[in-house]
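My questions all concern the structure below.
Only one protein chain is missing from this complex, and each of the others stays in its spot.
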Amino acid sequence: MSRFEVTALGEAMLRLSVPPGERLETMTRLDVHLGGAELNVCAALASLGRRCAWLSRLPEGPLGRFVLRAARAAGVATPGVSLAAGARLGAYYVEFAAPPRATEVIYDRAGSAFTGLSAALVDWEPLLDTRALHLTGITLALGEGPFSAAREAARRAKAQGVLVSLDLNYRRKLWSPQEAARRLADVLPFVDLLVCARADARTVFGLGDAPETVLGALHDLCPAENIVLTCAQDGAVARLAGELVHAPASAAAVLDRIGAGDAFSAGLLDGWLDGDLRAGLARGAALSALALAQRGDLLVTSREEMNAVVERSPSTVNR
Amino acid sequence: MSRFEVTALGEAMLRLSVPPGERLETMTRLDVHLGGAELNVCAALASLGRRCAWLSRLPEGPLGRFVLRAARAAGVATPGVSLAAGARLGAYYVEFAAPPRATEVIYDRAGSAFTGLSAALVDWEPLLDTRALHLTGITLALGEGPFSAAREAARRAKAQGVLVSLDLNYRRKLWSPQEAARRLADVLPFVDLLVCARADARTVFGLGDAPETVLGALHDLCPAENIVLTCAQDGAVARLAGELVHAPASAAAVLDRIGAGDAFSAGLLDGWLDGDLRAGLARGAALSALALAQRGDLLVTSREEMNAVVERSPSTVNR
Amino acid sequence: MSRFEVTALGEAMLRLSVPPGERLETMTRLDVHLGGAELNVCAALASLGRRCAWLSRLPEGPLGRFVLRAARAAGVATPGVSLAAGARLGAYYVEFAAPPRATEVIYDRAGSAFTGLSAALVDWEPLLDTRALHLTGITLALGEGPFSAAREAARRAKAQGVLVSLDLNYRRKLWSPQEAARRLADVLPFVDLLVCARADARTVFGLGDAPETVLGALHDLCPAENIVLTCAQDGAVARLAGELVHAPASAAAVLDRIGAGDAFSAGLLDGWLDGDLRAGLARGAALSALALAQRGDLLVTSREEMNAVVERSPSTVNR
Amino acid sequence: MSRFEVTALGEAMLRLSVPPGERLETMTRLDVHLGGAELNVCAALASLGRRCAWLSRLPEGPLGRFVLRAARAAGVATPGVSLAAGARLGAYYVEFAAPPRATEVIYDRAGSAFTGLSAALVDWEPLLDTRALHLTGITLALGEGPFSAAREAARRAKAQGVLVSLDLNYRRKLWSPQEAARRLADVLPFVDLLVCARADARTVFGLGDAPETVLGALHDLCPAENIVLTCAQDGAVARLAGELVHAPASAAAVLDRIGAGDAFSAGLLDGWLDGDLRAGLARGAALSALALAQRGDLLVTSREEMNAVVERSPSTVNR
Amino acid sequence: MSRFEVTALGEAMLRLSVPPGERLETMTRLDVHLGGAELNVCAALASLGRRCAWLSRLPEGPLGRFVLRAARAAGVATPGVSLAAGARLGAYYVEFAAPPRATEVIYDRAGSAFTGLSAALVDWEPLLDTRALHLTGITLALGEGPFSAAREAARRAKAQGVLVSLDLNYRRKLWSPQEAARRLADVLPFVDLLVCARADARTVFGLGDAPETVLGALHDLCPAENIVLTCAQDGAVARLAGELVHAPASAAAVLDRIGAGDAFSAGLLDGWLDGDLRAGLARGAALSALALAQRGDLLVTSREEMNAVVERSPSTVNR
Partner (left out) sequence: MSRFEVTALGEAMLRLSVPPGERLETMTRLDVHLGGAELNVCAALASLGRRCAWLSRLPEGPLGRFVLRAARAAGVATPGVSLAAGARLGAYYVEFAAPPRATEVIYDRAGSAFTGLSAALVDWEPLLDTRALHLTGITLALGEGPFSAAREAARRAKAQGVLVSLDLNYRRKLWSPQEAARRLADVLPFVDLLVCARADARTVFGLGDAPETVLGALHDLCPAENIVLTCAQDGAVARLAGELVHAPASAAAVLDRIGAGDAFSAGLLDGWLDGDLRAGLARGAALSALALAQRGDLLVTSREEMNAVVERSPSTVNR
């Protein structure tokens, strides 16, 4: 038995936010959370009882310990985190807003400890002693070091028979579509399970057709056996071992959008670990709904709670 | 003139809650309120200017004084509260939630001071120097002592010509339908005014037909002159002195559901005190709406405010 | 070039509020904001980069400095504010509520420092070194001194070619319709740009017909070249240089209604400063929507943000 | 048996404060308490289990209900409070400070509902159905109406054999020493138990000698059988039925000075009710110490707690 | 190498507190922490980088997960925690106070999940795969089940050569000195490292002489090679392998006394793990000082921080 069920490599950032109706311009207090796409996936899976590990690079001192503490609290192991003396912790400011304003995110992540990561600093043993390795496109965007570390992780995982899961997660504030397409081309060949938002498929690869067509085109770019196209409120369309599957979204009150996509990936991986990616689509929808109705990036839930949401949802339909 | 207009006997508990979007699992602060079905009814009536008294059994010391202080603040007299040295105060945790989660309540009331109550510890004088005595099924569920105290209270009240009001208030986490039916059978013969939720009629007595039929069947179980069947958003249907009356619910934003049913009972009793139970149905709907839009179990309102809501609502219809 | 683009004369008050679901009766903490119709207009304009000044009369000491500090923070100059030793700062309590309750305002402004203002205490130089002077009907209601100061300000401004803008802003808790009509009759002859809520036109002047008819009747009372009739969710109808213009409202989540009307006036004046009152109507609708979705009376925004809302709105239509 | 043990007549005000280190100039939130010298005395006595009533005049509506609620919560009956429609509630702002700044109080009590009180509005029955009536010099300072009400109360109480207790409590922000001396001269003849701070004796009556001499001079002004001179950290010196008694202060951490003098009066009255004014001096010192170490004007304590402090203190010494 | 360096068995409770100056009687919010003597020791050691595990019995559901989450956040492994459906989590209320009041603790731990623990429910494998096992007298006081589990743990550990550490930790609210002495007599024979407060030695065993004499008498009761007598501000006196060692306390500002004794035990064990119990005494004093100056039971610190305090302290003196 492998030590972990899912491992991931990625950055975590301090999230500093004001509530809806307040402005950053007049802030006197900030709510503190921790966020990071790959850590979010691990935390959601750990809430379900999965054995997960997350690797990263953090500043030495109280802020690095803040991150480790939060990861452990969520039940995520942190066996190979490397520490950088004198480095900074990336942060992002969030102004949660009500219409006509949209919630605004201001990144302050340049020059963080994580951007100093490289393949040489990765502790491969814990990272690859797993059934699945989860990566996101964000890491590829954070500089040559993180990109090379992620690429090498994917290559090694593929070679060892570890499932490589990638959530494309394009962020326009971090890189251009051209850069994204170029670096992704180096990693996609190793990917076994690809998650891509419909809007990202259009932006990065220019794929703007019907979901079924987009899935086919993505498969040309990435030989993954399973590809999931997420379509926001319209749910997801997936190509699972060649078969087309539609999955509706679960209804939710939206208190905090950040992390909902990561919760979806967690549900998908949870299904995969049980050998049932169709169940994974429904679990992803359920976890995503739970994430929307909860404050903070790291999902706090339980298998019972997820199942209760899944059971209330209309079942996935295979056309 | 009797000293009080309405008295009640029941437990009060500390309510510890986190706001919507927060989880008990990650709590760092808890909002503190006081709650208890019978006290809630008294507090709502006192807000309208009614003379009310509430009897209970509380731990000696700061926590017992916390309860007394809150009852007095609400304008409720506490003439015969007995104190138990070394006893605990029951509590319940609330995780207010947004869909797809439902608000969750965790009871921590076992072994509370109130469960040590018995008929012998009740101060009958203030309890029965009243026009109406209000009880709920919850007290019957809390053990042999509280049950016997409530039964004796109902018996004595009936004998002295005091109106006996009972809100059935079935709580599945406290007892089984069978136990409930058995103990209720000992108390219902003394009841003059019965309030029962439609769902409880089904669960406890297996009465699942049309409201009119359920009212008839309840009347077979309980010879009360007035019986009110509450139907959540569908309002209430009542059998008042043999006549069938329908009352719509009042619209409200739902911030805190807890205590809304007790507010309904308070409105009903307020109408009864004025000799107008039909007005009572409308007042109950209005107080219930006010309770839903307010944080905390104990309703804070005024007669002016209640009347303003009543006047905006469509009037009750007699078919 | 004039020193300021817009100046205003008016009172500012401490706003003390409890959040929705809480009651003033049980308050343990109050949120503190600053509010005042004329200051609100200046603050919104300053957020857009306009040079504004606000004149008032304030108590000496920490509370007066609190007001000056908040005005400056908002970017509003306070060149001629007069200070009154031993005077009080007006305040108002707000209980933000959810249905079936309406948000309630309790004024506590009697005897404030501002009511001691008189024409003799006004520093005319900064007030009139401007392109536009903004007044509201509230100042006329606050006593003989403030009324005479506002009337004299309007008279002098008119004489010097400064645009006189007046938001009628009738407050029934401050004066009767008869008093309002009487004092307004002394000021309206000097007004160049009049804003009036449809409900106020009915209450104060008995004008209850179709908007177009009301605009005509208002023009008979006030020879202003531009008159805007605001119709709440139905937007606004204006008579601009003799032409009739309709402007829709912008959609918004309502977190805090207070100050939304002042934000509208600010947008209107911003358009006037650019020589485009039609644009002003759209900007007013946008700022009003932004104000509704934000806590506090003083709007915090930017020209970019306003423009983003304007562009999403359907354009104004001239019939 | 009289209905109450102690009654009092006085004003209550909203207390709005910022914590040490914060400034009113930059406040964003205010802590809310209720305060009023006479109410404070009643609340402390009620904490000890005494039957107390407090009469006042309050604004109708939520703010008046806030006061009544707080008084009842403290266990103080409010049988004859009169309500004034449209009146305001007095308030005071407190900036708790650390050295080199002193805590600053800003009164905002002019024109409050209480200043509209007059002898004609007082409900004499509950006020005089008591063993002792407590008054303070503050009420005499609040205008002709309150002064006449307090004088009439003292006169009637004296006539009915009710003990008249007066805490001189000079406040220089309310009146001049000359006015104080003049109005006090009308009330002192009715006083049975006088409490006066040494600094006030000097300011109002020009009595600046040794405590024993001051006590003698006070006795010339006021024929009370018992007179207590409080000397801050130096404790108190009293002339009890002609005998001189010294009482040390109790040590305390000072978190909130406001209300400590009223706590002293409460302890004194508690001793008097037990027929032991010497014990009252010690209890006063203990309650005063408890008040200093607690936030808020209204003391929350219990007889057990008071006794525990008394027992640790050195006993009073008769020289 | 053993899996853990230190393991412990004990209860954890929810700690609900109000800050200094506030009273439980008037609470509106409670600060939430987690506490438990044995968990506190593990958390402090984990902060220093030690591998620790804590075993307990917890309620299923959010409150149990709250505890697990907090333990993991502190870096403490929870391999064999057993869950009890429907059980309650013990709690305690703390009213932090300033003189003349003392901080008051109200236990509400009766009937908690942990009291249902028995030797049969303990997972011995992780508990004994360690260099040292830490127990406290509290567990012995919590009922027959916890007592038998602790005794069996001590017996097995002794048999396997695992160091048995016991902090006597007498709590008079939990049991009588007689009961304590009786149950301790069953466990002390297995103890290798005993920590006992001087006041407890007097209360439980009647040992009231000079520290050196007490240490000798304790050695007669318990054949531990190392015995430490803690003397509050006077530091500690220890008998280490027959030799007498004195260790001063470290100076600290006292913000929160709870957990300071556990921090001392942690420092002692940290020294023992390094084979240097004298260093352990100094580290215990340092951690204790750090705990006093920090809110919460679970110490948050680092080895660097502890060393900085140790170095500033006068070194331990051997007489």
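To keep things simple, chains are lettered A, B, C, D and E as they appear, and every chain counts its residues starting from 1.
Please note the rule applied: a contact is a pair of C-beta atoms (placed from the backbone, for glycine too) under 8 Å apart; a residue touches a chain by one contact, two chains touch by 3 or more.
Computed from a predicted structure; not experimentally measured.
Chemist: Looking beyond the chains shown, say which of C:Arg3, C:Arg29, C:Arg69 or C:His219 touches the absent one.
Modeler: C:Arg69
Chemist: Tell me which residue among E:Glu95, E:Asp256, E:Asp270 or E:Asp297 touches the hidden chain in the full complex.
Modeler: Considering all chains, including the one not shown, the answer is E:Asp256.
Chemist: Please give every residue of chain C in contact with the chain that is not shown.
Modeler: 65, 69-70, 72-75, 302
Chemist: So that we can see where the missing chain sits, which residues of chain E does it touch?
Modeler: 73, 250-253, 255-256, 286, 289-290, 293-296, 300, 305, 309, 312
Chemist: Just checking the interface: what residues of chain D touch the absent partner chain?
Modeler: Residues of chain D in touch with the missing chain: 20-23, 25-26, 97-101.
By definition in this document, only the chains that are shown with their structure count from here on.
Chemist: How big is the gap, in whole Å, between where the Cα atoms of chain C centre and where those of chain E centre?
Modeler: So the centroids are 64 Å from each other.
Chemist: For chain E, give me the residues that contact two or more of the other chains.
Modeler: In chain E, the residues touching two or more other chains are 23, 25-26, 28, 65, 69.
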